[in-house]
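As you look at this complex, bear in mind that one protein chain is not there, while each of the others sits in place.
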Amino acid sequence: MAGNSFGEIFRITTFGESHGKAIGVVIDGCPSGLKLDLDLIQHELDRRRPGQSAITTQRKESDTFEILSGVFEGKTLGSPIAITIKNEDPKPDDYAHLKEAYRPSHADFTYEMKYGTRDYRGGGRASARETAARVIAGAIAKQFIQQAGIEITAFVSSVGTIKLEKSYLDVDLAKAEGNIVRCPDAEIADKMIALIQDTRTKGDTVGGVVTCVIKGCPIGLGEPVFDKLHAELGKAMLSINAVHGFEYGSGFEGTQNYGSKNNDAFYTTAENKIETKTNFSGGIQGGISNGMNIYFNVAFKPVATIMQTQSSVDKEGHELELKGKGRHDPCVVPRAVPIVEAMAALVIADHLLRHRTTQL
Amino acid sequence: MAGNSFGEIFRITTFGESHGKAIGVVIDGCPSGLKLDLDLIQHELDRRRPGQSAITTQRKESDTFEILSGVFEGKTLGSPIAITIKNEDPKPDDYAHLKEAYRPSHADFTYEMKYGTRDYRGGGRASARETAARVIAGAIAKQFIQQAGIEITAFVSSVGTIKLEKSYLDVDLAKAEGNIVRCPDAEIADKMIALIQDTRTKGDTVGGVVTCVIKGCPIGLGEPVFDKLHAELGKAMLSINAVHGFEYGSGFEGTQNYGSKNNDAFYTTAENKIETKTNFSGGIQGGISNGMNIYFNVAFKPVATIMQTQSSVDKEGHELELKGKGRHDPCVVPRAVPIVEAMAALVIADHLLRHRTTQL
Amino acid sequence: MAGNSFGEIFRITTFGESHGKAIGVVIDGCPSGLKLDLDLIQHELDRRRPGQSAITTQRKESDTFEILSGVFEGKTLGSPIAITIKNEDPKPDDYAHLKEAYRPSHADFTYEMKYGTRDYRGGGRASARETAARVIAGAIAKQFIQQAGIEITAFVSSVGTIKLEKSYLDVDLAKAEGNIVRCPDAEIADKMIALIQDTRTKGDTVGGVVTCVIKGCPIGLGEPVFDKLHAELGKAMLSINAVHGFEYGSGFEGTQNYGSKNNDAFYTTAENKIETKTNFSGGIQGGISNGMNIYFNVAFKPVATIMQTQSSVDKEGHELELKGKGRHDPCVVPRAVPIVEAMAALVIADHLLRHRTTQL
Partner (left out) sequence: MAGNSFGEIFRITTFGESHGKAIGVVIDGCPSGLKLDLDLIQHELDRRRPGQSAITTQRKESDTFEILSGVFEGKTLGSPIAITIKNEDPKPDDYAHLKEAYRPSHADFTYEMKYGTRDYRGGGRASARETAARVIAGAIAKQFIQQAGIEITAFVSSVGTIKLEKSYLDVDLAKAEGNIVRCPDAEIADKMIALIQDTRTKGDTVGGVVTCVIKGCPIGLGEPVFDKLHAELGKAMLSINAVHGFEYGSGFEGTQNYGSKNNDAFYTTAENKIETKTNFSGGIQGGISNGMNIYFNVAFKPVATIMQTQSSVDKEGHELELKGKGRHDPCVVPRAVPIVEAMAALVIADHLLRHRTTQL
């Protein structure tokens, strides 16, 4: 109800302000008997971590997670899994100038209006630091769905105006992690990196698109009519900070198509499986996975923290100037890749379990 | 859990197969004391109805709704409001040819796989007829939110490659209902209509985009971190049949922007209100409405029912040919306008109520 | 949220006022492929129906149910099952005297205060007529759980001070339906009937207790820590009109026991099953079914509608006298038996499905 939980059966609740004592997550409904690989959890956190490369913010964040419950002798118990990450000691002075000011396109103003209060230190609850909790939970969801043969891979398909024009089918997805911008095409990756570095120099930020592919998803996931699989994926993605758009399968471009082109004809494979010749449906028909690859795009706006002077107002509405200071992330899109994967894994894990209750 | 409910407090549950006895909706959580205008409900249904104009399917549907409960002496009681629409008597022979066949890009295959059964008559539960129930519920939600001064207007902004290039700010939204394609620009509307008529002639279908604007939304709606207002709107839209994409504010195009352009500077109006000079945020910051206009785009693929012969398979995987027959909708986008508005109204109604519990 | 839904996966939503157009229920989450016996549904409704015997109210109620959706060719589709029962035409004059008055120990006063309005005809939403919708849903739940070998039997174990002192183990449960008071001991049944008839003569009402036994429940149902199986059963029972108490296993009496007596020792049966020698636990340990019989008692207060003059107040607080008129139910406990079974079946059906998601 208050918005900090996600999922119906595989259900997470995240908590924590950016500069409070800790952030964390409780996962309720993770099946018992799952052997957890803790290194994989840390690996996913490292992919999200600030300061991981030359094109991210150089800010340091503690990211040592601690499992408080729900795991015994290396396996899940079926009880809630609570995991925390301690925050560094906040230095209140660093944020004193934000106590009264509303930063443009941040959540300062809306939080203050909604709650009548806010933790102004580092964005408080609205900080993207909250996504670390999602990545932890997603890393556990990934381990659960891998047992069902499902693999999720996301990559950066555009940064600003630099766009990977190829389909995900025409690149080697395994190469996405081979460069710091996480684009599977080395040439395009270099251009993206150059653009981000240039953007940093200007004290500015730039947006981009993350593409995500889910392979091996069994037929039947998704609950019509409201919890269609793509509607759940869409909500998951749109809940990530800075996301302004979601499309799957033929997406916005497909609105220009005729049905005669856009329809996916069924045929029977040599292995006697029913598949479709094309996949404009993006692996989902009528809200239910059809066994083909699921793929979708997620649009990230340029993040709001820039190193330039901006005009704004304070609580009383007095105009003021805000100066950029400290470190910033010129483009969060590469660091968003593991977050997109995590949210996708949470949706799929939840629907794998929901689907168990469908038939007699 | 099984996917037929939407909303947390203002919560609807829809039911009904296309050719079963009836379709309908139960609204639980509509506040008591709301005076209902039944004509407005019928008006919204009429906007969605097949056969309303020369560019829609000429199929007839019964659409006389009956309120079974929850309303007494013209006002809501606070108890569940159940409303049904009877279906016409199905003629089973019309659908016998679909009993064994999977129509391309329909939900036939996935429903059969998920549930082990399906009502093959007219698409059963997967039929867009289900959206009539949403429109009824949305018409009640609209009446609730109008009391809070909120107005929702949607219109068609593209059909196939014909696109209204102007912003919603540069057209007269009131004119959208002035033509059968529901585009507020008469010239573009004519082109859209011509395209749809041409598409019908070819026995084909074409997609398009609906743009929706919410004016007068109070500051503070939306529940971070997962139930951000735009994430809820996105899920609502993506749950509508044939929708493949959602974007709000600066959307996909904004991914190409720099932060220095995309940030919305705050200022104080003459009436001493804090507003933003630009509105790339689309009226939502940090997942919470900021009082500016909310606007978003919804992408509809061309619908799957075409009047052309297509190859497909039957349950046993044998290949077959499906011939188009009967009537079809060459472009559902104009009829989707009231559905988009209905789903938006349901989201806003729910969040108006959720917001009541935020502060001490 | 607004209280008209029950269950998480096998989830029902009931609707309808006593003298509105219809009452009904939507069942969402009933697994697909369940062959429905409609006669069994009618049979359960008949067990609940007013006027079924000399000791119930002689009021007539329409009780012809109609399935609107979710069932195709005799089997469930996995989509929502909507079922309605039309109400008789209300005669407004019959209730005009209640428009302004609050009947003692009815819900008139609290509904008016909570909602600012009420349908005063026949109790409106607070009428026990609403339980017919539960009985319909329960009859479907029963058919689902019977497939898992689970049988639910309830009976009347006390009426006023007339009490069946024997344990459920010492009577033939099948005999409960053999008399109109639904007590499996014929001698006690006669005394109960006599008491009820005497109570009717006085224009009074009397309470009683229903005992319910669930046999064949598999080990493992119930979700600690809050959704313990007995907590869910307790809530289900307490939600039935006029219920004031619930106890399971050793119940209130067991509070007087020592642990050394009350503990249920485990042993291994000849069939190599682990069972307990005694069953003070009532078939549930730690909130989870242990495979032994589940049994519990449900306390019903005497219903509030009596044929005697009572003092009360009207909306303005003016004192007035209310005269009993029409027909009344001197003791609802026999008619509550199928309602108790229905609610128990709904809980078990839901937990059977929930349990499917527990383990890897």
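Per-chain residue numbering starts at 1, and chain names A, B and C are given in the order in which the chains are listed.
To be clear about the criterion, a residue touches a chain if its C-beta (ideal position, glycine included) is under 8 Å from a C-beta of that chain, and two chains touch if they have at least 3 such contacts.
Quick caveat: nothing in here was measured; it's all calculated off a predicted structure.
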| Option from C:Phe10, C:Phe65 or C:Tyr102 whose C-beta touches the chain left out | C:Tyr102
| Considering the whole complex, which of B:Gly3, B:Gly78 or B:Pro302 touches the chain not shown? | B:Gly78
| field | Candidate in contact with the missing chain, chosen from A:Gly51, A:Gly116, A:Gly178 or A:Gly324 | value | A:Gly116
| said: Under the stated touch rule, tell me which residues of chain B contact the chain that is not displayed. | reply: 1, 9, 29, 31-34, 78, 144, 147, 224, 353-354, 356-360
| Tell me, which residues in chain C touch the chain that this view leaves out? | 1-6, 8-9, 14, 102, 104-107, 109-111, 113-116, 125-126, 130, 158, 160-161, 199, 202, 204-209, 219-220, 222-228, 230-232, 234-235, 238-239, 244-252, 254-260, 262-268, 272-274, 276, 280-282, 284-290, 297, 299-306, 308, 310-313, 317-319, 354-355, 357-359
| query | Residues on chain A that touch the omitted chain in the whole complex? | reply | 1-5, 8-9, 11, 13-17, 20-24, 26, 28-29, 32-33, 66-70, 72, 75, 77-82, 84, 114-119, 124-125
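Basically, only the chains that are shown with their structure count from here on.
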| said: Using only Cα atoms, superpose chain A on chain B and state the rotation angle in degrees, rounded to the nearest 5. | reply: 180
| Distance from the CA centroid of chain A to that of chain C, rounded to the nearest Å? | 46
| remark: Averaging C-alpha coordinates per chain, one finds the centres of chain A and chain B separated by a number of Å equal to 26
| query | Which integer distance in Å separates the CA centroid of chain B from that of chain C? | reply | 39
| request: Would you pick out the residues of chain B that each touch at least 2 other chains? | output: 1-5, 8-9, 14, 114-116, 125
